[in-house]
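Structure first, commentary second.
Note that one protein chain is taken out, while the other chains of the complex remain in position.
So that you can tell them apart, the chains are marked A and B in the order they are listed, and the count of residues begins at 1 in each.
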Amino acid sequence: MWKLLEGQTLNCRGWDDEFMVYNDVSGDSHLLGIDAMELLRRLRSGPASEEMLAEALAVAPDEREGLALTLEQLAGLFLIERL
Amino acid sequence: MKRRALLLEVLRAPGAMATLGLAEWDLLLRQAEHSGMSAILSCLAEEQGLLDLLPAPVRTQFGWLQAPVRRHRQAVGWEVRQLARVLAPLGVPLLLLKGAAYALAELPAGRGRLFSDIDILVPEAALGEVEAALMLDGWVSANPDPYDQRYYREWMHELPPMQHARRQTILDVHHAILPRTAAVWPNPALLWEAALPLPGQPGLRVLAPVDMVLHSAVHLFHEGEFEHGLRGLFDLHRLLVHFGADLGFWEALPARARALEVERSLFYALRYTSLMLGTPVPATLLAAAAGRPPAAVLALMDALFGRVLQPLHPSCEDRFGGAARFALYLRGNWLRMPPLLLARHLLHKALLSPRRKEIAG
Partner (left out) sequence: MSPLSDLARPALHAALRDGNLCLRTGPFALRVRSTLPAMAETLALLYADYPAALDAPFADFHIHLRRPRGLRRWVRPQVAFDMDGTVPFQPLPLAQAFPMFEWVCNWYISARAHSYLLIHAAAVEKNGRVAILPAPPGSGKSTLCAALVCAGWRLLTDEMTLLRLDDGRVQPVPRPVSLKNASIGVIRAFAPEAVFGPEVADTTKGTIAHMKAPRDSVLRAAEAAAPAWIVFPRYEANASLRLEPIAAARAFTRVAENCFNYGLLGREGFDALGRLVDAAPAHELHYGQLPEALALFDRLAATP
């Protein structure tokens, strides 16, 4: 199960398919694509498992690995964490 | 105007800031900058509700400091959070010292206090696994010099400073508050016994109020480096005023100093805060014999500290300022290391290692 890091407000600005996100916790700023942004938005509503996220974002089976990798990367940026 | 220690006056009586003219502010801001206390001064003005009374150019400069103060607090919070994450799986308690403690415990002593090192205390028995876990998380020893490494591990009360590879923060991991070689030995077990949890932050502790004050006193009056001496004295003042509201604090302080063998440091702390900053120390504590040095030594210390604890600025220096600072550097190191070892260490450091310059936490 994944959730947003405690304290993240997901302050973001988007233009077309690219987004800048301010990380309230680390003070870093991140440039994210639309898929990663969608994941974060879903998690803002509440914690979710990888399966739930895959379904919500209509992720095809061959894209699942990419989804898992993106989740790890977002965790590495301290935007999300495992519950 | 030339020799006026405005910074000292204003720290003693913050309300005076409302009476200063532009020329005095020009000097005060420069004294504050040199003493590393600009942000502390701006927070003090804000705390006292004085901002609207200050001249516009001063309000502007204080405005410049808001972002650094905010950002610094955010960064300290983040570092502590990361450390807690790394140490939690080890089951090792994490005790915050100095600046990080003041910030996370939201003490007045932390307001505007900018520093570049994080200081923590861990049990000596856990030192090996703590260092290993930190290294796995990207912390590396900041000073590769093998002599310094050995110096720290054999003689000191802390690991050699570590630096985070990505975030560049410096971390000092202590296992005691004074080195093994020092003439006195405050028992860490006593500190751990009395340590308090931080509300809302599982796994984090801070020293009990009396211990926080005594640690600050020891840090100021044992350490060799008085570059931020006035800031250290003001830390003590803030802590004493805050905790001193509770009468039990003053009652417990002398006994605790005795138990930790730091009565001399407490004596100096109470003496110089009350003399220079007007800290409301109860008369009984000031008059107490415990920790008082012989009269000749006291006279010398009064002269030395009196100079060294002035704001660091040419306007406050007299001919002896530099000599005073050096004498106290020697004294500080002497208290930490027996004389023979000290000579060898100082010599080695003079020849081989460039001086590390940063603001101690």
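By definition in this document, a residue touches a chain if its C-beta (ideal position, glycine included) is under 8 Å from a C-beta of that chain, and two chains touch if they have at least 3 such contacts.
Everything numeric in this text was worked out from a predicted model, so none of it was measured.
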Touching the absent chain when the full complex is considered, from A:L31, A:A60 or A:L83: A:L31
Interface with the unshown chain - residue positions in chain A: 11, 13-16, 18-20, 22, 24, 27, 29, 31
Interface with the undisplayed chain - residues on chain B: 21-23, 25-26, 30, 33-34, 55, 57-58, 60-61, 63-68, 70-71, 74, 313-314, 317
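The definition used in the following text is that only the chains that are shown with their structure count from here on.
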For the chain A and chain B complex, residues of the former touching the latter: 25-27
Parts of chain B lying in touch with chain A, wherever the complex brings them together: 71, 74-75, 78, 81
